[in-house]
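With one protein chain withheld, the remaining protein chains of the complex are depicted in position.
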Amino acid sequence: MPEITLIEAIRQALDEELARDDRVLVIGEDVGKRGGVFRATQGLYEKYGALRVFDSPLAEASIVGVGVGAALYGLRPVCEIQFADFIYPAFNQLISEVARMCYRTNGEWTVPMVIRAPYGGGVGGGLYHSQSVEAFFTHVPGLKVVIPSNPYDAKGLLKSAVRDPNPVLFFEPKKGYRLIRGEVPPGDYTVPIGPAQVSREGHDLSLFAYGMMHHYALEAAVQAAAEGISVEVVDLRTLLPVDRETILASVRKTGKALIVHEDTLTGGYGAEIAAIIASEAFTDLDAPVRRLCGPDVPAVPFSPSMQEWFMLNPERILREIRSLAAY
Amino acid sequence: MEVTAEIKREMFWTMLLARRLDERAWMLHRQGKITFHVSGIGHEAAQVGAAFAIRRGYDWVVPYYRDLALMLALGYTPLDFFLGLMGRRGEPGSGARQMPNHWSMRSMNVVSLSSPVSTQTLHAVGIAMGIKMRKEDKVVLTTVGEGGTSQGEWYEAVNWAAIHRLPVVFNVQNNQYAISEPVSLQMAVNSVAEKARGLGLPGVSVDGMDAFACLTAFQKAVEDARAGHGPVLIETCVYRITPHSSDDDDRTYRSREEVEAHKKDDGLLRTRNTLEREGVLTPQAVDAMEERARQIIDEAAAQAEATPYPPGEEGAFPVYAEEVRHA
Partner (left out) sequence: MPVQVIMPQLGESVVEGTVMQWLKAEGSAVERFEPLLAVNTDKVDTEIPSPAAGTLLRILVPEGETVRAGTVLAWIGQPGEAIGEEKPALSPAREGTTSKEKRKLGFISPVVARLAREHQVDLREVRGTGEGGRITKKDVLSYIEERNRAAPATPTAPWETPADGDLFRPVELPVTAAESSPQPARGRLIRLDPLRKAIAENLAASMRNAPHVTTMMEADMTRATAHRAAHRELFARDGVRLTFTAYFVSAIVTALKAYPVVNSSWTEEGILVHSQINIGMAVSLGDQGLIVPVIKNADGLSLLGLARTINDLAERTRLRRLQPDEVHGGTFTLTNHGTSGSLFATPVINQPQCGILGVGAIKKRVVVIEDMIAVRPMVYLSLTFDHRVVDGFTADGFLAKVVEALESW
């Protein structure tokens, strides 16, 4: 099987879905001739034309709002927000319209659409090209929130997202776009939205992560194994709806939980995981639930030294693993 | 298109029914039978002019909350209206989840709206994108108040449609007030139509108390849009005769004299006078219509009042498309 990058997997998924279903269209800034600033839509404009790979005005609320209209009309829009940091102008559309449409019409209207956005730091992007925004949306019933961590899942989950009858926010770890490689079969397959995946089995503690941090978590788990610590790594993949069963099964097995995310700590997604574990697996716990997250500052600072201070990495995760394993 | 006597009578009937329904809603509120009403009195002529210019059920409509007359012209019934006012089981647009006047009628291509203003304008553009992609000759009519044109999303929507020459008729029902704020606090230009110039589409301002002038203006705009000439902005100048909503007290921000002066120029009155002058209507015919409206309204209100509330637990769904239950 060919080994490809994360961004190539996403491009493949978009290409195949555009070819498979003529209702699918891509809307976003620079997605056309430029092929996207991260090249996620490279070659698609030439293949499918300007109407189906649509260069939008520089207006994020519009990208999502027009996407809603297109979905209401029966199309399957895939909207690209160039950086997750720029999703806030579309927040009103996402919360007031996208998330509530099915509920507020008692199912008369639904908005099957995907909103893709590269997220995450460690790329020298400063405050406004580095953010993790998932927690704003995992709080919102009606949305689905997906974050892949590897090329195989990225392609399969994105295809599922395009085919899902509900709106799906699809956040892509942009630091991993070209860094993370993996085997991806050519052609059609899907990965279901919903189930988390135990990506590495272990028995000393459970580590829950997603996106770029899952990539780091696996690295840290391998190093921990060399020290005799057996870490079970769970790739959450779909944050909303959350896969409680997989999370609880893992904690029941190991008795210890470490949640890692790049987003800041307070009110972050990890709090929900911690709450689920605390309320439903209390008598299986052998240690306090730990969270290793970004520091509570507004966003990732630009200077390399401060960015380094902000970002998690495999070494930091390993230190936390050691500490929790020793508890 | 020739405006026959039959069509004129139908337009008048729709306006009359809307007016009497709206008045009944105020009475029900003052009787304590409903908790909220937001009024469209004074807007009827403009709305009926717009409704009779489109191909109803073929073209798409993205309305706002004052569009009772427009909705009646599209087949919305007095019973639907009362079920909505009272939040009763079987309310067709949302299963009584939404507040009154938050319409949705898929069978007539009427899209659901929320309460934040102008979010729906972008949906109209998205629908028009779909029409263009499928090379259809449908037109989208979308409405908003003049206060709504202060929103960024309204500008974004009109801008996008103008760039891509999309078949949208943007109707702004300028009733002089956004709750308490007069037009002078919403815009520096003299008329909403002037905004069109800066956005690159034709802007028309029409007397919204003149149903037939409105009809003519909308017919022209719809024709142009259908022919592929792009969007048109139509400002219909109306006057909100009632307070903004049942909770508002308009005496705090405008004089009684001002309101009384506008009542004399009311669209319903003008249409009646015109049609009687033309011999299309007789006073006897108008009396008969009044009697018919009263009967219909009495029956519908009683039926709605006799309808139970939906079971509380129905509020649990449908959050996602999979949970949609069809009756």
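In this document, chain identifiers A and B correspond to the written order of the chains, with residue numbering beginning at 1 in each.
In the analysis below, contacts are C-beta pairs under 8 Å (C-beta built on N, C-alpha and C of every residue); 3 or more make two chains touch, one makes a residue touch a chain.
Predicted, not measured: the structure shown is a model, and the values here were computed from it.
Although it is not drawn here, the omitted chain touches the following shown chains in the complete assembly: A. Only one of the listed residues, A:Leu127, A:Val198 or A:Leu285, touches the absent chain: A:Leu285. One of A:Tyr128, A:Trp309 or A:Tyr327 touches the chain omitted from the figure, and that residue is A:Tyr327. Panel shows chain A; residues 255, 282-287, 326-327 of it touch the chain omitted from the view.
One rule holds for everything that comes next: only the chains that are shown with their structure count from here on.
In whole angstrom, the spacing between the mean C-alpha positions of chain A and chain B is 41. Only residues 25, 51-52, 54, 56-57, 59, 61-62, 64-75, 77, 89, 92-93, 96-97, 100-110, 112, 141-142, 144, 165-166 of chain A touch chain B when the two sit together in their complex.
Residues 60, 62, 93-95, 97-98, 102, 104, 106, 111-112, 114-116, 119, 121-133, 152-153, 156-157, 159-160, 163, 317-326 of chain B touch chain A in their complex.
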